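For this view, one protein chain was removed and the others were kept in their places.
Letters are used for the chains, namely A, B and C, taken in the order the chains are written, and counting of residues starts over at 1 for each.
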Amino acid sequence: MNKAVGVREWVIAEGYIPTESHGPKPEMLSHETVCVLNTSSKDAHIEITIYYPDREPVGPYKITVPAQRTRHVRFNDLADPEPIPRGKDFSSLIRSDVPVVAQHTRLDSRQAENALLSTVAYPSAA
Amino acid sequence: MNKAVGVREWVIAEGYIPTESHGPKPEMLSHETVCVLNTSSKDAHIEITIYYPDREPVGPYKITVPAQRTRHVRFNDLADPEPIPRGKDFSSLIRSDVPVVAQHTRLDSRQAENALLSTVAYPSAA
Amino acid sequence: MNKAVGVREWVIAEGYIPTESHGPKPEMLSHETVCVLNTSSKDAHIEITIYYPDREPVGPYKITVPAQRTRHVRFNDLADPEPIPRGKDFSSLIRSDVPVVAQHTRLDSRQAENALLSTVAYPSAA
Partner (left out) sequence: MNKAVGVREWVIAEGYIPTESHGPKPEMLSHETVCVLNTSSKDAHIEITIYYPDREPVGPYKITVPAQRTRHVRFNDLADPEPIPRGKDFSSLIRSDVPVVAQHTRLDSRQAENALLSTVAYPSAA
């Protein structure tokens, strides 16, 4: 049951945090999320680097996903070394010291009714 | 025609069953689904383990997909060993004794108009 | 430019044609689509088999995608050997005699505002 599943590097080429939201927060706040599953018996130490169209990459943002746990990380909440600007395009590179699985989801509530997207991230390295 | 297609292990890192719904049930009930196709000539015995952010994994939930059949499993309906809580983050690990293909879909009808997401799950083992 | 790109077998485990629609047809008719790209210099002869939860698979549905062309096939339009029932779960297995790329999209207009989902299909064979 404690076997490590997945890979150590993932890419989400799409990234955008809408500037506006409708509906009750935090559930219906417009958000961009990466869901990370760590099935292994060791904690996963993860570093996220954010790429922009017009400036140097920023990071690493450090996150821990404990052994045998999932964590749904909102890009909205990343703060150190700096918050991710709203309404701007970005991409993210996710590296872990143990294999994990990553999936990308956005909830967009700029208009009165929410929209959703999701895709498994791109597994770029074993 | 009876060749087994797919792999024996799949991961859905995203998981969330909305607490509210609008519209006629069961079609428009907010739901989280894994669709499993078994093209082989043997029944597929599947075990789903659910991972949480803050407690031990729960499972296995046992499901059978008969030979040459598809089954669209709603996480909402899983009951044994215990129902999956609404409004909480989770991930799922899906293991089968014969190769299958798994795809993840959510219908979110918390607001008046529904939203959809879907992605092929992550195939983690042959 | 005429190199064949992709693989010869694809799976879409999710499948569902909503029974109702809102908005002008055919654009806003609820539909389930597989988009197939054939970059090769030969026509692709494609056979689609439909799997159900509770009956034998049906097919093949035969489709041609000419050399160097794309074709967005609506499952709604498949008629021979029989139409696909509305409001029922299904999966599809797509086989081609030349490599192609397949992507799955649904437009759901059961409620007043449409919802969309899409994912690259699962490439199950070279």
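Everything below uses one rule, namely that a contact is a pair of C-beta atoms (placed from the backbone, for glycine too) under 8 Å apart; a residue touches a chain by one contact, two chains touch by 3 or more.
Here the structure is a predicted model, which is why all the values come from computation and not from measurement.
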item	value
Identified contact with the non-displayed chain, of B:38, B:68 or B:119	B:119
Full-complex contact with the absent chain, from C:49, C:76 or C:105	C:105
Residues belonging to chain A that touch the chain removed from view	9, 11-16, 49, 51-54, 56-57, 87, 89-91, 93, 104, 106, 108, 110-113, 115-122, 124-125
Those residues of chain C which, in the complete complex, touch the missing chain	1, 5-6, 23, 27-28, 33, 35-37, 39, 68-72, 101-103, 105, 107, 109, 112-120, 123
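Criterion: only the chains that are shown with their structure count from here on.
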item	value
Centroid spacing, where centroids are CA-atom means, of chain A and chain C in whole angstrom	30
Contacts with two or more other chains, residues of chain C listed in rising order	113, 115-116, 119
